[in-house]
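Removed: one protein chain of the complex. Kept in place: all other protein chains.
The letters A and B name the chains in turn, as written, and every chain counts its residues from 1.
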Amino acid sequence: MTEHVTESTIEYKDVWIFVEQESGQINPVAFELLGEGRRLADDLGQKLAAVILGEAIDKLAGDIFARGADKVIIVDDPVLKDYRTYPYCAALVELSEKYHPQVLLMGATILGRDLASAVATEMRTGLTADCTELGIDPETKLLTQTRPAFGGNVMATILCKQVRPQMSTVRPRVFKLPPADCDRAGELINETMALSEDEVPTKVLEFTAHTSHSNVEIETADVIVAGGRGLGGEEGFELLKKLADALGGEVAASRPPVEMGWVTSDRQIGQTGKTVRPKLYVAVGISGAVQHAVGMQGSDIIVAINKDPEAPIFKLATYGIVGNLFEVVPALIEALAGVVRTSGDLSCETVENDG
Amino acid sequence: MAKTGRRADGFDVIVVGAGPAGTAAAYTLAKAGIKVALIERGVYPGAKNVMGGVMYSQPVGAIIPNFWDEAPLERHIIEQQYMMLSADSAISGKHRSTQYAVQPHNRYTVLRAKFDAWFAGQADAAGAYLLTNTVVTDPIIDNGRVIGVSTDRPDGDLYANVLIVADGVNSIIAEKLGLRGVIDTVNMALAVKEIISLPRGKIEDRFNLEGDEGATIDIYGEVARGMEATGFIYTNKDSLSVGLGVILKDLVKSGLTPYELLDEMKNHPTVKPLLAGGEPREYLAHMIPEGGYRAMPKLYSDGVLIAGDAAMMVNGFHREGSNLAMTSGKLAAETAIEAIAHQEFSARAMSAYETKLNNSFVLKDLRKYKNLPGFISSRPQFFNVYPQIINDAATEFLTVDSVSKKQKQWKIWRQIVRGRRPVRKLLRDIYEGWRAFG
Partner (left out) sequence: MNIVVCVKQVPDTTQVRIHAETNTLIREGIPSIVNPYDVHAVEAAVAVKESVGGHVTAITMGPPQAREALKETISLGADDAVLISDRAFAGSDTLATGYILSEAIRKLHGESPIDLIICGKQSIDGDTAQVGPGIAQRLGFTQLTYVIKIREIDVPARRIVVERQLERGHQVVEGQLPALLTVVKEMNEVRYAPLPNLIKAAKYEPRLFDLESLGLDRSLIGLKGSPTTVRRIFAPAPRAGGEIIADGSKTAAEAAALLIEKLQAEKLL
């Protein structure tokens, strides 16, 4: 690969979104990025384009236009069937060198981080990971990229002044899902790849899906329901699991339940456990002592349920409920059963048309 | 190698514990070119160490000249205050001297986590092998002589000709060597401490200090519901070290937790305003040896020396411990250096350590006060009666009302004598107290 150089004679334009897909399913983070990308493109007075790589993916273009893309660039090739760093990086870099985007955004998923780092290095450009905020500076027209650092204790705003494209990754559910306009259309570009299978140094051999309880990584959960001493025992945690399932989240705990053996230590949150920053943290029967608080105070929304109105957790909580958890939690589970969720089918294709 | 008789994979000396005693020993040894291992169970030296906070510069300076240029020190002390509390009042006296303002300063407040890490770093730079996060579990004994230690690490045995035991107040190694029995709870205190953040400016205003000057307050009397206890408030750069220590026997009997007692002391009407606006940022606890000379273990045996808190070297009345520890560590090192030079590690050779200690202020002071701990422990009135009497007397004396002064005097005297303490008992306490001071 030749040394990529950002030339001042080239006009770099448009905001690009890399649309991550797996087995024909678009990862919702791509739609969230399209929503944000639309805003950035409008601020720049330029177009919003999406790049999607894979095999047998042409039918996905409609959903991408529906979320705001002006252009969709598709590379459909058997080499791209499963994600692998080498072919995806090569394809994306080639397209970027051909079309010269100003901005390239990707989801900060495992795939996205693997790909973005490789692409940014190949293109010798700047990459800002896990951005929580993006914007266009009104004077310089540069992309302002804001992200947490030092475990979230500090926020930094980063610029990539000279090299192009300006690259950022964004975690899922940081930006809101834009509404889908299924009548929207745009420019579809089919590109081809010269890469052959022999050139690719990796092969995917197999994939095994997680069962619900194995390999808990509560650090990446968006919703966490944590229990403390107040739960009284393992049965209390079974109740909590039901609440977690109803909210689409993971069960966690402060230290006492782990010490008593009601829950495994990989679920412990706090000074001697894990640190989490989910969108929603529900603290049930947890007093909120500082040793626990340090592990979860970075959560976006904290809900506390505790029978002691003086419990320190209420100082941290966005919403607090003083009450008996063994009454409140079942009531919540019941009430949640009747709630209609906003997530669901994201596709424009109707059930009849789905092949 | 034949000269030192050291095993190829071994050391000349092993020091257990990288606190003030152990590090002083290791530093002295390393500077003399001796191959020494300094083994510390904490993740870094200082991680497990706590003291009220006053470091005396003389013994440190004797080991590392001009240490104040580089060592992480908080404030140099120019004012010492003694406070005697009763339930609702306090009497205090302060001492200040311009002499303390001149370098080298006599006393500094320190935070052990920072200081010990720096001090051990000096020993490391001097050539000592600092091995952290490692617990020495047992001595290795051959024919009655200590020849090494076992640790909790795989392949964890280490050999040396001399072992310096400096693993603190609960020394497992001293116990396993049979040099120390189970310590009576009357000879130990449990101390708890809070580090309370307070902006520099506030500290300097409140305690009348400038720049890096510091003040220390030692609190006596009814500090902990009349139990045998003392408290303290020391100024650091941007925090206060506040704590108290209670004799373990009393504490256990009372069924109270030390933190409850610390909270009560902090809420005393005279203490509370000194801490106003502060944010507690750290809680620490540690045991302190309190038995003095009479509670000390044997200080040496074949191939082994005991230094610092492991040897119960604390002069509680004078609030001295770290200086005794460092000096004993230095003297232990000097003993080891001589022993290595003569290739003689028997108890006889090790006894030179006790001789050196006897010739230094360490044992001289501890012997002087040998009866004091026992005296105080047997006289709870110093904590639960006299402070109240004295404070009440002072309150009565200072209250200006329509009572005539002569009447006041009688009132005070009657209160003391009839109410709480017959004259002869009072006189005896005074006499015996004077004697206990040696």
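Following the convention adopted for this analysis, a contact is a pair of C-beta atoms (placed from the backbone, for glycine too) under 8 Å apart; a residue touches a chain by one contact, two chains touch by 3 or more.
Bear in mind the structure is a predicted one, so any value in this text is a computation, not a measurement.
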> So which of A:260, A:289 or A:336 would be touching the chain we can't see?
Replying inline: A:336
>> One chain isn't shown here. Among A:125, A:268 or A:347, which residue touches it?
In response: A:125
> At which residues does subunit B meet the chain that is not included here?
Replying inline: 9, 37, 44, 114, 124, 129-131, 134, 151-158
>> Which parts of subunit A face the unshown chain closely enough to count as touching?
In response: 84-86, 89, 109-111, 113-114, 116-118, 120-122, 124-130, 144, 148-163, 176, 201-210, 215, 217, 220, 223, 247, 271, 275, 279-280, 294, 297-298, 301-304, 309, 314-324, 327-328, 330-332, 334-336, 339, 341-342
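Just so it is clear, only the chains that are shown with their structure count from here on.
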> Taking each chain's centre as the mean position of its Cα atoms, how many Å separate subunit A from subunit B?
Replying inline: 54
